[in-house]
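Sharing a structure with you now.
All protein chains of the complex are present and in place, except for one that has been dropped.
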Amino acid sequence: MNKNRLEAFSDGVLAIILTIMVLEMKVPHGADWAMLQPVLPVFFSYVLSFVYIGIYWNNHHHLLHAVKRVNGPVLWANLHLLFWLSLLPFVTGWMGENHFAPVPTTLYGVVLLASGGAYNLLARCLIRTQGEGSVLARAMQRDRKGWLSLGAYLLAIILSFVAHWLSQLLYVAVALMWLVPERRIERVLKEDCEAGEQ
Amino acid sequence: MNKNRLEAFSDGVLAIILTIMVLEMKVPHGADWAMLQPVLPVFFSYVLSFVYIGIYWNNHHHLLHAVKRVNGPVLWANLHLLFWLSLLPFVTGWMGENHFAPVPTTLYGVVLLASGGAYNLLARCLIRTQGEGSVLARAMQRDRKGWLSLGAYLLAIILSFVAHWLSQLLYVAVALMWLVPERRIERVLKEDCEAGEQ
Amino acid sequence: MNKNRLEAFSDGVLAIILTIMVLEMKVPHGADWAMLQPVLPVFFSYVLSFVYIGIYWNNHHHLLHAVKRVNGPVLWANLHLLFWLSLLPFVTGWMGENHFAPVPTTLYGVVLLASGGAYNLLARCLIRTQGEGSVLARAMQRDRKGWLSLGAYLLAIILSFVAHWLSQLLYVAVALMWLVPERRIERVLKEDCEAGEQ
Partner (left out) sequence: MNKNRLEAFSDGVLAIILTIMVLEMKVPHGADWAMLQPVLPVFFSYVLSFVYIGIYWNNHHHLLHAVKRVNGPVLWANLHLLFWLSLLPFVTGWMGENHFAPVPTTLYGVVLLASGGAYNLLARCLIRTQGEGSVLARAMQRDRKGWLSLGAYLLAIILSFVAHWLSQLLYVAVALMWLVPERRIERVLKEDCEAGEQ
């Protein structure tokens, strides 16, 4: 089965998730700078979620780049990931409109944790179709950043009951960690090419 | 005529239907867990409809995979299917906001029945362009799951006047039945390959 | 310059226009059949506009199928067409919510007329890039349906000041006329092939 439509569909869903989040920033009724103040927390939560969707698009791009075939379970694992990411606009709006209050901060972490888990599941499904010796399988073996993120989300959820600003700090930290582009798959691919040339 | 643009357009429409359904989950004004309670039924109807759109995307993918040429009637049969699916966000929101009340449950079944019928019509249009002996025609001959679904929707519509929770059970059951990936076309394709090799 | 991105972008915009029109059908607060009554005119205007967007997508598909190169003016003529079509959700919502009142009926006709004119302009821009002897140029020479539509929209705009139900009848009639698939370009292409074979 062809991976093109899977990529096109995922791109479509991610592009829409990205863009409808901006709809949560309601246009204020008044033309002063002061009118922008209630929009500011919504704006900050939008920036955070924009970066997260960007990270997922980027990693999804890398993940499928190393893949040739997809099958039924992969299609559903991909939809499962898109489902959790589709809840991001809701929790982003909730967290923003309530000025990063504790409960929405917890739920934001839950959605991030579920998305991270769904991504991990998708990667495993893809590895099963590719074989254990594939480029992807070897790249994922050293997936320290992925596990670190899942741990950070879990910690943030727990912390949100005590000091929710620490959770928010963790969300920002994980995002910054991923902004450094994904070199793992590129590295293994490169090693592969060099090995092939010898 | 090329099938690529048909696929791209359908992917776009399905991706948007999937994503705007989440807009029906209105961000609550308040930051307690209790504020999420009125959102819960909307969330459950969202999950159900997400799975249905996922099923249609999956099956659409398989259906067109086995196809090379499309023509005018196919383009319109496809738009007809997209029309009924585009009503899903409306009935999903209506059913969710009214806590799965009887009348919205009936209408939900009507939209599912019409979508199922439209899918069947699209498959027939495609078979006409492919020929009766094509892979697609043979795969569709044993389309037990398709007819079973149409029957279940009809039964659910009737039951919704008596015991609407039975209808909802049927909607979930049909969705679960389809979550098992579509093996029919794959099987016939495989038989074809094996026959060709002999 | 490649036509693929032009097609992909147009598909995206048309898919979104199609789908956001359904957002004008506001979910009613109440679970009776009677609650659907105020939604009905919005639903009818949605069906009409859905068919029109379907017609434009279909014709756009055919138009670009016969084309190999695009240039700057074509990109802008295409955006010009998408601009007018992007106003369709607004006039559809306005006409539907006001039960097909005269003034929204007039404006609906104005948007249809402008869209039709923009399509004509796009076709001319494409013919200029293809040459006067091209398949497209010959197909467009007999563009009776296109001119008939423009005339009908104009007539409908004038009639809307006197008897707006006649205008609505004209909108439906034009849509029905186009539902018959576009055979012109296919016919000329076929003649071409046959001429080439001799």
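Labels for the chains are A, B and C, by order of writing; each one numbers its residues from 1.
Definition applied: contacts are C-beta pairs under 8 Å (C-beta built on N, C-alpha and C of every residue); 3 or more make two chains touch, one makes a residue touch a chain.
Model, not experiment: these values are computed from the prediction.
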* Would you indicate which residue among A:Leu23, A:Leu40, A:Leu148 or A:Ala163 is in contact with the undisplayed chain? => A:Leu23
* Asked: List the chain A residues touching the unshown chain?
  -> 7-8, 11-12, 14-16, 18-20, 22-23, 25, 27-33, 36, 47, 50, 54, 57-58, 61, 65, 179, 181-183
* **For chain C, the residues touching the chain missing from this view** => 1-2, 5, 8-9, 12-13, 16-17, 20, 23-24, 71-73, 75-76, 79, 82-83, 86-87, 89-90, 93-94, 97-98, 101-104, 107
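Definition applied: only the chains that are shown with their structure count from here on.
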* Asked: What whole-number Å value describes the gap between the mean CA coordinates of chain A and chain C?
  -> 38
* Asked: So what's the Cα centroid distance for chain A and chain B, whole Å?
  -> 27
* Among the residues of chain A, which ones contact at least 2 other chains? -> 12
